[in-house]
Structures are given as structure tokens and as C-alpha cells.
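The complex appears here minus one protein chain, its other protein chains still in place.
We call the chains A and B, going by the order they appear; numbering starts again at 1 in every chain.
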Amino acid sequence: MTSGQIEIQLIAVVVAVACALPGTFLVLRRLALVSDAISHSILLGIVLGFFVTGDVTSPLLLVGAAAVGLLTVVLVSTLERTGLVREDAAIGLVFPALFSIGVILISRYADGVHLDIDAVLLGELAFAPFDRLVFWGWDFGPVSLVVMSIVLGLNVAAIAVFWKELKLSTFDPALAVALGFTPALVQYGLMSLVSLTAVGAFDAVGSILVVALMIAPPATAYLLTDSLPRLLALAAAIGAASGIAGYWLAYFLDASIAGSMASMTGVFFVLGWLLAPERGLVAAARRRARQRLEFAQTMLAIHLANHEGKPEAEVESRVEHLHGHLRWEADFAERIVRGAERRGLVVERVGSLELTDAGRTLAADAVSR
Amino acid sequence: MSGDLLAIGLFSDYTLRTVALGSAALGITSGALGTFAVLRRQSLLGDAISHAALPGVALAFLLTGSKAPLALVVGAALAGFVGTLVVMGVTRTTRIKYDSALGIVLSVFFGFGLVLLTFIQRRPDATQAGLDRFLFGQAAALLRRDLVTQAVLGAVALAAMLLVWKELKLLSFDPDFGQSLGFPMRALDVLLTSLLVTAIVIGLQTVGVVLMAAMVIAPAAAARQWTDRLGLVALVAGLFGAAAGVIGAVVSAEAERLPTGPTIVLCASAIVLVSLLFAPRRGLLWREARGRRDRRRLRLAAVLEDLWTLERQHVDGAHAHSAAVLAVMSGGAERSLAELEQQGLVRRVGDEWALTDRGRAEAAGRESR
Partner (left out) sequence: MNAIEVTDMTVAYGEKPVLWDVDLEVRKGVLMAIVGPNGAGKTTLIRAVLGLVKPAAGQALVHGRPYAAQRSLVAYVPQRGSVDWDFPTSVLDVVLMGRYGRIGWVRRPGKVDREAAREALAQVGMADLAGRQISQLSGGQQQRVFLARALVQHAEVYFMDEPFQGVDATTEKAIVELLRALREQGKTVVAVHHDLQTVPEYFDEVTLLNVRRIASGAVDEVFTEENLRRTYGGRAALFGRNGA
């Protein structure tokens, strides 16, 4: 591996981790698409910042773009509060408009400069190592690596400092208010992090990938764990893995690095969706098959308990009756009855079923919950 | 460009006419079908579908080696449809919410699309030129065969919508009731989504995948402000969509370096802004004016009633009272008294105020009501 390759992967990992941290809270708070809105509209901030400073490398660009990101959130909630459009439509009205203005400004007035439309969507990760931060003859490494490391540090620090507030307002907003926290403040703080991260990552990987890195790894992690610290750690790890795997996919296909990274977050998501130990499709299907049998046995017990000692018990507790009344196929009913017998829930006496004490207890427990 | 020139341009220039007709077709279709998406709070599904369509376009080109509009549109439609199936599948089988599912589909599919596009571009037999116009759209490149494809698909989608109009209304308003009547609501949902996919793919070439969502949301959100009838909302949305499409596309085709998608989206956004502000009854300015009128009426009525109350507390009937007394009872009395005087309901008695006969009748009538 050349040092350039190593640096690219390093940037990819730092960007992915920096995105996964605030992204986790977006996913938990059902605000995933805010990342879509912010990552698009910051383009306008970058362009406007460029017009003001005349310099694409100015740190003021970052600030201006992050401000426009926040403005997007404010506009969306203002629009929603008018009651004229719903939240989903409000998001879908605001960011395309801001993004369009940004694209038009670039293509009309900033053509040929360092800003171009392909970079907006694709990012320029492959060229990132050539743009280096050099001070007093010292090479501090690629600019985007330095920038994203600072952003990552900020994210870690902010989450650590406001851990309690973030956690509480995410999982129990009502309690957060009762305890005197201001959810709106936490909300805008989080949005500031999202904006800043999106701006920093934008340059390296483009707007759409920002969405992929912010949403897909946390969503995948959400299939694997419930604890917030583990969720953050897993999301970061999955993001980092997607970054490295994406780089090599792009290398072998000679294709867009950003696109490959986004594709890899998708691959990891599908793996999690299928194979997550408890919540994956495979595990769920297995569990359902088992539960279907247990559930049916419980149902049998309840059915028998309901009619026990009543005049109709004679009819209701016949094995053939299960087919007619519980709508069970004959062989399914047979399996359930045999299973229940093995578990000692029922005994069969001349075609008629009788509950054992264990069966009676099971039925009583099931309905009292 | 002035209106006359625009009109002449429209009818004389072959390219412009193609562009205008194509944009009208896409605007009408996406506007009308977007109505249902917006009302069902699925606005951003359009965003996911349009982004998801990109890999479909690229795969269609890779597999067929052709840029025939029908092949690309079919590829886009299939990919968009698969994207919505994934969204439905994820939300139904996991605890991941709708917003995250949309975010994952739109960013991962799009990222994969970029991988394919860059892969195609770097192949030695690079005959791909033109695929990247699917990103931001390029109206000027529309050909007659594109127009025919768009018009036919749009007409089919609209005809299908009209055919099952009543059922779609039921689906959007009260799906449970529809199901209880025996209409297969899930099948109708799939049908409506397919129509939405169709509406989106016919706009991809003109508006581009990145911004097509706006053409689904903006016309419908604007039209909703003007009317309370579903049919009219869809009709007006279609007209708004067509207007934004035609104006945006023609301006973009005529001007230099004005990308089509963003230009069309800005036209649509302008229509939304005007609608939100000026639409009768729902519009913000209208509402503000009504609020002011109501507050003024209440303010005047309060002063009138105060005078009436004071008058009855005194034995000598038409007694006059100073504005200061009235100001204590209800604020802002001075201005209200001047306005009431103009209406002939109160009169000045030296420095003080008394009810006129008409004012007394008005106050008495108000009280008895």
C-alpha cells in the first residue's frame, strides 16, 4: 500500500466515525431525513461563503455552511408550524430549493473554480491526499484528514459532555422537560453537530454519502444492540469497516470511492437485517416457528380451560373439534396435541382431551399475564 | 426573456417545443400523483424512489448496451420499485422506522448507482456519454423519442389514476374502512406506488434523480392551499407541475449554464411560496388579516359593552364617561373609541364619551345574543 492509499483509508475511517456518532441520535429520534436535508442545503452555504471570502479553503466556509445547515432545520420547523404542510413535505420543500440555488450559483458564477457539481455528489476522496496542510515547512497531513479529525474530536467531546441530556431527551423527552432540560436546546445542539459534520465530510465524500454514513451504520447497529454506548461504538465500527471495504471495492472496480463506501454500508445493513442474532430475519423466522408451536399449545390449554366443567366440555375437548373450531389443519392439530402431551399439559382419554394441573396453570398464567 | 419572445420561441423552435412538451408531461404526471404521496405523508418516498432509480439506469445501460429511452426508463422504474419494496420490508420486519429506511434506501442505492456510473465511464469503450445527465437533468438534450416515451407513460399513469380514482381516495383517506368494504388495500397501495414510480422516472431525464422529489412534493403542497377538493388539488397540482416544468425547462434550455433540474425546482418552489402566502383562507397573509379583523372586532365590542354596562349603572341614562375609565376596563380604549365614533356608535360629550342610540341598540342586541 502506498502512503496515499493509507491516507485515503484513514480519511474514510475518520469521516465514517464522525458521521456515525451524531447519526445514531438522528436514527433514534426519527430525524434520519434531516441529514438528507442538511447535507444538501449546506452546498448553498459553501457557495455563499466562497463568494464572500473568495477562497475555497477558508475556514469561514465551514462556519457559513454549518449556519445554512441550521437554517434548514429552522425553516423546516417554521414551515411545519404554519400547519399548512406536514413535516415530511416541509423537509421535501426546503432542501431542494436551497440546493437548487446552490447548484445554479455554482454553475453560473463559480465554474472552473475548485467547486463543481460532480464533486458535490461524488466527493473527491481520491484526490484528498494531494491537498496538504503545510505550516512553516511542516506537513500536517491532508487537509480533509485534519479537518475531519477536529470534527470527530468535537463530536466525541460534545456527546461526552452532554451525554445525560442527549440520552434523556432521546429516550424520554417528557421526562427531560419535567427535569428542567430544554429539549429544543439539545435538538439544536445536535443539529449543529450534524451540520458541522456534514460540511466537513461533504468535501471528502459528497452530500449523498454523508446521508449513507449517518444513517445506515447506526440503523445496522440498532438491529444488534439496545444499549446506547454499544450502539455508538458499533455504529462507528460498522462505518469504519464500510470505509475500508468501500475503498478496496472502488480500487478493484476503478469506480467512485464515495459510492463504493455507500454501497458497503448497504451491504453491512443487509447482513445485519438477515443475520442479527435476535432481530435478524433468519433468527425471527426460527423463533416464530418455535413460538407458533408453543403458542398453539397454550391456546389449546386455554381453550380446554375455558370449557372445563361446562356442559359443552364433552364436544369442545374432542381432538376432531380442534379442526372445526380453532381452524387448525388436522395434522397441525395432531402435532400440537402430541407436543402438549409430551410437555404434560394434557392427557387424551378416548378421543377427548383433559387438562393436567400443569396445563391448567399454564392457561391461567397466559390469560392473567 | 419576455413573454412574447418566449411564446414565439415555444412554437417556432423545434427543440424548445420538444423540451416544453416533455416538461409539461412530467409536470402534470408528477403533480397529480404527488398529491396522493403528500396527503398520505409519504412525500419523501419520492426522494427515495428517484435516488433508487439511478442504479437501474446504469444497469439497464450495462445490460442492453443501449441508451434507448424505454430501456433506461424501465431500468429506472424497476430499481425505484425495488427501493420502495425494501423500504416496506425494512419497516415491516425490523424496528427501524420509516425515515431511517428511506434514508438508507436513497443513499445506498444512489451510492451504488454512482459506482456503476463511474465504472461505466472508465471502461475503454466509453460510449456512455449522457448517462450523467440523469443526475441533474438536461432538458436541452431531450429528443423526440424521449418525448414520446414520457408522454405515453404519463398518459398511461394518469389514465390508471383516473380509472381507480374512487379507490385511491378511499386508500388515502381511510384504508381500514376500504378494506372492510372488500377493496384490496395493499394491492391498491402497490398500484399507487407503481404509478408514483412511473411519474418519477419520466421526469428523471429532465429534472434529474437528485431533485425529482421536489416535483412530487412542491406542486401538490402548493395546490392543497388553494382548494379543499381532492380532484381539484390533483388538477391544480398537475397544472402547477406543468407550469414549473415548462418555464424551468425552457429558461434553462435558452440560458447558458443554467442546469435544468434546479431551475425547474426553483420555479416550483416559487409557486409554493406564493401559495403559502396568498392562497385564500389558508394562506398566511390571509390568515393574518383575518386574525387582525377578529381582534379589532373583539376590541371594539368590548369597549361598546363597557359603555353599556356603565350607562346602566347610572340613573341618568345617557351618561358620558372618560376614556380613562374605559381604558381601565379594557385596554386601548382611545383608538377603539375613535373607530366607534366613525361608525356612529359613540359620541363625544366634552372630554367624555357616551353611546349613541344606535350604539345602545347594538350593545343591547349583542348582550341578548
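The rule we apply is simple: a residue touches a chain if its C-beta (ideal position, glycine included) is under 8 Å from a C-beta of that chain, and two chains touch if they have at least 3 such contacts.
Predicted, not measured: the structure shown is a model, and the values here were computed from it.
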Consider the whole complex, including the chain that is not shown, and state which of B:70, B:141 or B:164 touches that chain. B:164
Hidden-chain contact residue, picked from the options B:15, B:91 or B:179: B:179
Consider the whole complex, including the chain that is not shown, and state which of A:5, A:182 or A:306 touches that chain. A:306
Subunit A residues touching the omitted chain (full complex): 291, 295-296, 299, 302-303, 306, 325-328, 366-367, 369
What does the interface between subunit B and the hidden chain look like in terms of residue numbers? 39, 163-167, 169-170, 172-174, 176-183, 224, 227-230, 232-233
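Assume only the chains that are shown with their structure count from here on.
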Using the touch definition from the top, list the residues of subunit B that touch subunit A in their complex. 38, 41-44, 46-47, 51, 90, 93-97, 99-104, 106-119, 122, 132, 135-136, 210-211, 213-214, 216-218, 220-221, 224-225, 257-259, 261-263, 265-266, 269, 272, 276, 282, 284
The answer for subunit A against subunit B in the complex is residues 27, 30-33, 35-36, 79, 82, 84-86, 88-89, 91-93, 96-97, 99-101, 103-104, 107-108, 111, 117-118, 121-122, 208-209, 211-212, 214-216, 218-219, 222-223, 249-250, 253-256, 258-263, 265-266, 269, 273, 279, 281, 284
